[in-house]
Each structure stands twice: as structure tokens, then as C-alpha cells.
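I am attaching a structure below and will ask some questions about it afterwards.
Just one protein chain is left out here, and the rest sit where they should.
In order of appearance the chains are A and B, and numbering begins at 1 in each one.
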Amino acid sequence: MPTFVYMTRCDGCGHCVDICPSDIMHIDKTYRRAYNIEPNMCWECYSCVKACPQNAIDVRGYADFAPLGHSVRVLREEKKGTVSWRLKFRDGREKSFVSPVRTTPWGSIKGPAEYDAPRPEDFARQELAHEPDALNTNQPLPALRPDQLKLGLG
Amino acid sequence: MGLFGGRKTVFVDADILVIGGGMAGCGATYESRYWGRDLKIVCVEKANIERSGAVAQGLYAINCYMGMQWGENRPEDHVRYARNDLMGLVREDLGYDIARHVDSTVHKFEEWGLPIMRDPKTGRYQREGKWQIMIHGESYKPIVAEAARKAATRVYNRIMVTHLLMDSSRKNRVAGAVGFNVRTGDFHVFRAKAVIVSAGGASHIFKPRSVGEGMGRTWYAPWSSASAYGLPIMVGAKMTQMENRIVLTRFKDGYGPVGAYFLHLKTYTQNGYGEEYEKRWYEDTKALVGDYIDRHPVPTCLRNHAILKEVAAGRGPIRMVTKEAF
Partner (left out) sequence: MLGTNPFAALSASIPPAVMQAYIVLMIVLVAAGTLFDIVHKGSARYFFDNWRKSKGKGTRRLEGAELVSIAVQTGLVDVLASGEFCNARRRVAHLLTMYGFVLYVVSTVVMVFSDSMSDLWPRLWWIGGLMVLVGGYWFWFFIRADVSAEGNSPFRVMQADLFVLSLLASVTLGLIWAAVQARGIAGSPIWFALYVIATTVLFGSVPWSKFAHMFFKPAAAFEKRVTTANGSRSNLPAPVDKPEQFGSARTPPQHY
């Protein structure tokens, strides 16, 4: 179901152009509105749909195998930490889903440099950042003994 | 472009260059900063790290979690699982190394804000299968991208790296990369002391049956253009485990990974006559691979093989039966 833009709702702000992982949302030269330039490289990831502040982008079935008449629309509310889906089947049945998307405020991740710096001897050890504490096991990081390696060390 | 058109060449020097800002690249950027507090760490991505890579739309499960904190699995168990599923063609040490670190990564994701479903009875992560846990992962990538942005000195979006640069004075040493800004056409030259290539797997090598618009309906992201293979191969890197290739059948028009259907929803397959067909190929497969056919679970490639044989025998198409599940 590649994406398409409702030209009456799009105001040419460029957020979809900015977010598309496939680089297929671009600005039309006649209307300065967004459009999908390559439906067969559209994965329907809905990144542009969620990014559009005007909810101007919708998704339809791939023309070679999906009929029209359905509707799958999403409302991602970043500030509330939720994503809502509204599905309409071709026979009129509807399903709705709401899921959380985040449990902490945007921007609140503690950067790696804010933690205590590793000690010089840590560089030679096998633990990665935050290990072994982040394993939550109160155990050391599991490791192979040299005799367990068929070709030996190094 | 510059104000009056024309393209520039931009030189960027860094200590660590991470090519590719997907899950792997964002993770590499974060890890690099933890160990290199004063280093200049640069991440280069051909799209926008906020939603780039194969996790653009989010995920409903994390497919590899040991659960060591609850005694659920050990890394050795995962190595045995992989060895069985790939019939011995594995680098067990690498598999062990990945398996032992996944738990701490997942715990950090939860700390950062990824909602992970919990089993209401036990309070543990809700499992979908032996190795999978279920998450509300719509914003999985934006969360991890935020961590990468907090770690990188600078993130370059919309720059497609096309070649690695080699050190002119030392043999077999990668010294940087070059790429193009896909918006302005500027040529970027990155020079670095260490380069990490996390530029994405390969999609569309085996095309789906739909070759019109439906070609976008692949399991892996259509924008994964195998740069993680192409970039190092072109400078002579030694690739690991390339002898192990599996081309899993995907079901027409869905093309998604079948784990959710088979494991979670308990769907099953039938041939064109509505018959169960896998047992029919038992002797044939046993002659080919020996007692791997008797393992539990049956290696994925052998189940896949049965599909191919059944179709070649003229009893296709193979259907995934979803009526009971839905």
C-alpha cells in the first residue's frame, strides 16, 4: 500500500521529505505539495504518514495485488506517547487499536558520556558499556574459557 | 546546492566514523562514546536516523532475548539452537558473543523508554516463543536514534557513502569513506582513525512475485541495498559466514516474516490439495542431511526445503492456513 498525499490537506511543509527512509517523498513542481515519486520502493513504513502535521498522507494497496476500499489510518501522538490505528475493512467492519510508544519523555535518555568513565583496565575486558550491571543477573558476564575455543585464542 | 548552484567537496575528519545510522549504527555510535569520551565520533546515514534502516516502522517483538535474569535461557542454549537450525554451519563463538550481550541491550532499551510487554502472572517479559519477547515498538527507532544523537559529535543525514578509503601508508587499513549528499549533490570525504560499517543488509536480491508496485512489499526494507556487504567487499575485507545462505519462502502479497504467524497465531501450511506435505519428504531429506531432520525443532531450512520440493513435484501452491487463527 504505497503512500499518497491529499493535496487539499498538504501545505508543503517538507516533514515527509525529511523523514522518508526510502527517499521517495518529494515536493511536486507544479503545486509545491508532497507526493510519492516511487510507489514500488515504498515499504509502507508509515513514517511520512506519522510525521505529517496535517495528517495529509494516507496509504492505499499496491496496485498489482490489493483492491481499493479499505482504509488504514494512524494517529501518532508523540506528546501523549501513544499511537492509534483505525482500520476499515472493505465490508465496512472497523477495528481500532491504541498502543503506547514510549514510557519516558522525549529527550530524556542519559547520554553515554554522562556515566562514570570506564577505568583503563576496563578496555581490556570483555564487558560492553554498562555491563555486567545491566544484565540484571548479579553475575559476571558469561564468557568462554580458552579451552572451549576450537582454534584457541587470537 | 550552494546559493548559486554548484557542488562543494566537504572534508570531515573524525576519530571514529560510523557508516550507517540504523539500529546497528546508532548502537555503535552509543558504544563508541561510552568508551571514547573525548573522541570525535561521526555517524553518516543516507536517510534520516530518526526512522532509517529496517526498523523504520517499528517492531512488535525483539527476536533474541535470553532472559538470564530469570533463568530462562543461557547463551549456550542459543548457540545450540543456531547450530541446530543452520545444521552446523555457524561460527559458534560469534553467536555466543551476540547472545551473551543481548540482555543488557534490551534492559537499556527499556530504561530509555521502550515499552516492553509483561506477563501479568509472572511479571517477566511477555514471550512469543522461546527466544522472542513482545514489545510496543512503534517508536523503537526514534528512541534508539535519540541515544545515538546524545552520543555522536555530529550526525550527517542524507549522505550516501559509496566507497571506503584506504590508508595510503599502511596496507589493508581502512582510513575513511566518501559519499554524496543526496539532497545537494555535495561530495563528502570522511577521514577517520577507525571506521565501523553498519550500512545495512541486502534486500531485493530474490525478488517477490509482485514486480509492479508490490515489489515494495518485501520482508526486509527495500532501501537496504547491501552496503554493509558492498563497501567492505570492494576493499578486500574478509567476509564471515557467507557460505551460509538461506532463501526463505515468503507468502504471496504478505512477504512478511512468518514467525508471528506460525509461532504466535499457530497457522500452518498445506499444499495445493489441502494436504499436509512435510512428512512426505522425510526420507528424501534424511538422505540429504542425515539426522538433522529428526531434531526438534526441525531446522528452518529443511522445512523450507520441503516447500520447494513439493512445489517442484507439481502439488503447489503452498498455502498458509489462516482461517482458524483469525
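We take it that a residue touches a chain if its C-beta (ideal position, glycine included) is under 8 Å from a C-beta of that chain, and two chains touch if they have at least 3 such contacts.
The model shown is predicted, which means the values in this text are computed figures rather than measured ones.
**Q** For the chain left out of this view, which of A:Pro2, A:Gly61, A:Gly81 or A:Pro142 touches it?
**A** Once the missing chain is taken into account, the touching residue is A:Gly81.
**Q** Please give every residue of chain A in contact with the chain that is not shown.
**A** Given the touch definition above, chain A has residues 6, 8-9, 11-15, 17-18, 26-32, 34, 53-55, 58, 71, 73-75, 77-82, 84-86, 88, 96, 98, 102, 104-107 touching the missing chain.
**Q** Considering the entire assembly, which residues of chain B contact the chain that has been omitted?
**A** Given the touch definition above, chain B has residues 1-5, 48, 50, 142, 146, 157-158, 181-184 touching the missing chain.
In this text, only the chains that are shown with their structure count from here on.
**Q** Give every residue of chain A touching chain B within the complex, in rising order.
**A** Where chain A meets chain B, its residues are 2, 18-23, 39-47, 62-66, 76, 83, 99-113, 115, 117-118, 123, 128-132, 134-137, 139, 141-144, 149.
**Q** Touching residues of chain B toward chain A in the complex: what are they?
**A** Answer in residue numbers: 30-31, 33-35, 37, 46-48, 50-53, 56-58, 68-69, 74-75, 93, 96, 100-101, 103-105, 107-108, 110, 112-115, 136, 138-139, 143, 146-147, 150-151, 158, 182, 210-218, 221-223, 252-253.
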